[in-house]
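In this view, the complex is presented without one of its protein chains, the others remaining in place.
Chain nomenclature is as follows: A and B, assigned in order of appearance, with residue numbering initiated at 1 for each chain independently.
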Amino acid sequence: MFKRFMQLRLRDLVILAVILFSLPAFLDNPFHYELATQMAIIAATVVGLNLLVGYAGQVSLGHAGFFGLGAYFSAIMTGSYGWSALPALLVGAILVGVIAWIVGRPILRLKGHYLSMATLAVGFIIAIIINNETGLTGGPDGIPVAPFDLFGWELSPFGSYSLLGVELSGSQAWYLFSALVLLLAVWLAQNLIDSQIGRALRSVHGSEVAARVVGVNTAKYKSLVFVISAIYASVMGSLYAHFQGFITPAVAGFDFSIVLITMVVLGGMGSTMGVILGAVVLKLLPQLLADFQELEAVMFGLILMLTMIFMPKGLLPTLQRSIGRRLKKKAEGQA
Amino acid sequence: MFKTMMRRAVALVAAAGLAMAAQAAEPIKIGSFLSVTGPASFLGDPELKTLEMYIEKINEDGGVLGRPLELVHYDDVGNASSARNFASRLIRSDRVDIIVGGSTTGATMAVAPLVQQAKIPFISLAGAVVITDPVKPWVFKTPQSDRMAAERILGDMKARGITRIGLISGTGGFGSSGRAQTLEVARDMGIEVLADVTYSGSDTDMTAQLTNIRNTEGVQAVLNFGFGQGPAIVTRNYAQLGIDLPFYQSHGVASDSFLALAGEAAEGLRLPASPLLVPDSLPDDDPQKAIVQKYKSEYEARWNSKVSTFGGYAYDGLMLAVKAIEAAGSTDPEAVREALENIRGYVGVTGEFNMSPDDHNGLDADSFRILEVQDGGWKLIN
Partner (left out) sequence: MFAEFLQYLFTGITIGATYALIALGFTLIYNASHVINFAQGEFLMIGGMATVSFMAMGMPMLLAIILAVVLAGILGILLQRLAIAPAKQADVVTLIIITIGASIFIRGLAQLVWGKDYHAMPNFSTDEPIRVFGAVLNSQSLWVLGIGAVLVVALVLFFTRTLIGKAILATSMNKDAARLVGIRTQMVLMLAFMVSALLGAIAGVVVAPITFTSYDIGIMLGLKGFVAAAIGGLGSGLGAVVGGLLLGIVEAMAAGYISSDYKDAVAFSMILVVLFFMPRGLFGAKVVERV
């Protein structure tokens, strides 16, 4: 019974929606809303990355590069060229998709750590260009970004809005918007997973040679999912830039790439809800540990190590399994 | 860590005791986000130490307006996004009265829109000229701008008859902004920059870049704009290559620890710095002499480590905040902001501050002194 419940993907979406829309009851100031908004945007990025890591089994250590490309494309086009946010976001996403496709074909022939190495190199090159092209990108000190606008309607974290007669502050409006974006991102990802592409991908994860032997065009599916996950990152990068109002090259940096992949592995590779949990936990930890000051890094490293040692499959899959086991035991006890 | 907590607890208890004596007053909350760890920790670390130490001292002396000060601090690890998050937390969750912080320009600029909107006075400790130009009503800063440093350095070069230089700079925020300002100022002053090379913050050898400058025809002097350990490596490589052109560094390395790292290789180089490094060679009639000597001896006694120019920024930031709150007679943000804008003639560690509605930095380029390294120590040139 419980097992079937967990298997229904639609249920996941419903649970996520319930959590997202009941969360405001626990948020009591704009700072909390901001944090929740960032979590939603980053979570959506990680849901995209998980398609690559969790389903196709390909580890990217340069994903922040695509996130940063999207963010900077939006910042520059809306800031210096007077574009509207939506076309900038879309054109940026297409551009990043094309770049991912071009670099993806040769890279994805690589195996294991070599693939990671190549994605790391691509991420680094993107970050170096953003850092050095000061005239265009503002350089290492960063660049301001205009608020997100949609058909002349501007969404600023500092504005105030009314929706169906309810007064909303800018940060609340942004939260709702990002929650919808996350739901959309999850819905799209799940459709992809359940499609033929998803099945092909899982076969690649299992054994690429076997997949190829039974006639799956592994190269095609791998680059397809690489492009899709890069587009996820680019779109979320654009939204993140508009929400933050100011970005620095750190959004494209290696550190952030590591954070993204850590979210996937910590939450549970291959589990969409799991990686969202991973994003929430990693985004929340620095805030929770902030009071420990000098001990922050030590505790962060320790928590990361211990979690991965004792829950190698990731937070959510491990929890689900242990709950499932307990329920089963209970059921057996009753029988 | 435990010590810090104990210290804080003691300070709070002491403060509380005093406050109770005055009247059970609510503390004035001073918010701060600094790069205490990460690549910019040599900025954030002395800044935090200075804030902690002087807030304690002020509380021992009865606080401000009869109220104790309370420091709420977060470490932004040199990352602008976390700086923004923590600033938001300071404003919305901790509800601080004023913010003194922001070790790097990136962190400061990321936070600026937030404080502008929330209308909380913010005194930044970062250098780039963009922070206060154009003026943002709620944003102030205590360090001289990198543009002033460039003006001072190139001015000194001109006085020595140097008109063609080689520039080497770090690709981090400090070096990159300093490089841009240097190129602009050089153009205005008629100085040619013949070679323009960079190194990244984690590079361990800059011989290749320096060889490039050395082989550029006509270079009369070399300027390095950067901070962290990079400039010390540049200095050593410079000496190893046997380049005997006059060598300048920026204020980014104005600390005794730079001398310890670069060693003998630093002999003869010049840089602009606050007088903090040479308190005893200031003339007796210099208004900064007393305050600089006091800060240096108090800091070094308390922390058992050398002062740096950067801690001085935090000292001035805190004192400006205190002065403004006292002048305003309350912590009402608008009143404090206005008081800050009207501070004139405050003599601090960094220089003499004369704020105005069009100048939220309040320093002039002369507050930088040109120092030269002689016999392993700093010598005041002018």
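Throughout what follows, a contact is a pair of C-beta atoms (placed from the backbone, for glycine too) under 8 Å apart; a residue touches a chain by one contact, two chains touch by 3 or more.
Given the structure is predicted, the values throughout are model-derived calculations rather than measurements.
Asks: Specify the shown partners of the omitted chain in the complete complex.
Replies: Across the whole assembly, the hidden chain touches A, B.
Asks: Among B:Ser93, B:Gln116, B:Thr163 or B:Thr211, which one touches the chain that has been omitted from the display?
Replies: Going through B:Ser93, B:Gln116, B:Thr163 or B:Thr211 one by one, B:Thr211 is the residue touching the chain not shown.
Asks: Of the residues listed, B:Ser124, B:Thr171 or B:Ser367, which one is in contact with the missing chain?
Replies: Considering all chains, including the one not shown, the answer is B:Thr171.
Asks: Please pick, from A:Ile128, A:Leu188, A:Ala219 or A:Leu319, the residue that touches the omitted chain in the full complex.
Replies: A:Ile128
Asks: Per the definition of touch given earlier, which of A:Pro87, A:Pro106 or A:Gly324 contacts the omitted chain?
Replies: Of all options in A:Pro87, A:Pro106 or A:Gly324, contact with the hidden chain holds for A:Pro106.
Asks: Using the touch rule from the top, list residues of chain B that touch the missing partner.
Replies: Output for chain B: 1, 37-39, 41-42, 45, 171, 197-200, 202, 204-205, 207-209, 211-212, 215, 228-229, 232-233, 240-242, 257, 260-261, 263-264, 305.
Asks: Would you write out the residues of chain A that touch the absent chain, in ascending order?
Replies: 53, 59, 103, 106-107, 109-114, 116-118, 120-122, 124-125, 128-129, 132, 207-210, 213, 254, 258, 261-262, 265-266, 269, 294-305, 308-310, 312
Definition applied: only the chains that are shown with their structure count from here on.
Asks: Averaged over CA atoms, how far is the centre of chain A from the centre of chain B? Could you give it in whole Å?
Replies: Roughly 37 Å separates the two chain centres.
Asks: Chain A touches which residues of chain B in the complex?
Replies: 1, 4, 36-37, 73-75, 79-82, 84-86, 88-89, 91-93, 104-106, 109-110, 112-114, 117, 128, 130, 171-173, 176-177, 180
Asks: Quick one: which bits of chain A touch chain B in the complex? Just the residue numbers, please.
Replies: Listed in rising order, the residues of chain A that touch chain B are 29-32, 34-35, 38, 131-132, 134, 139-142, 144, 158, 244-248, 250-251, 255, 286-287, 290, 292-297.
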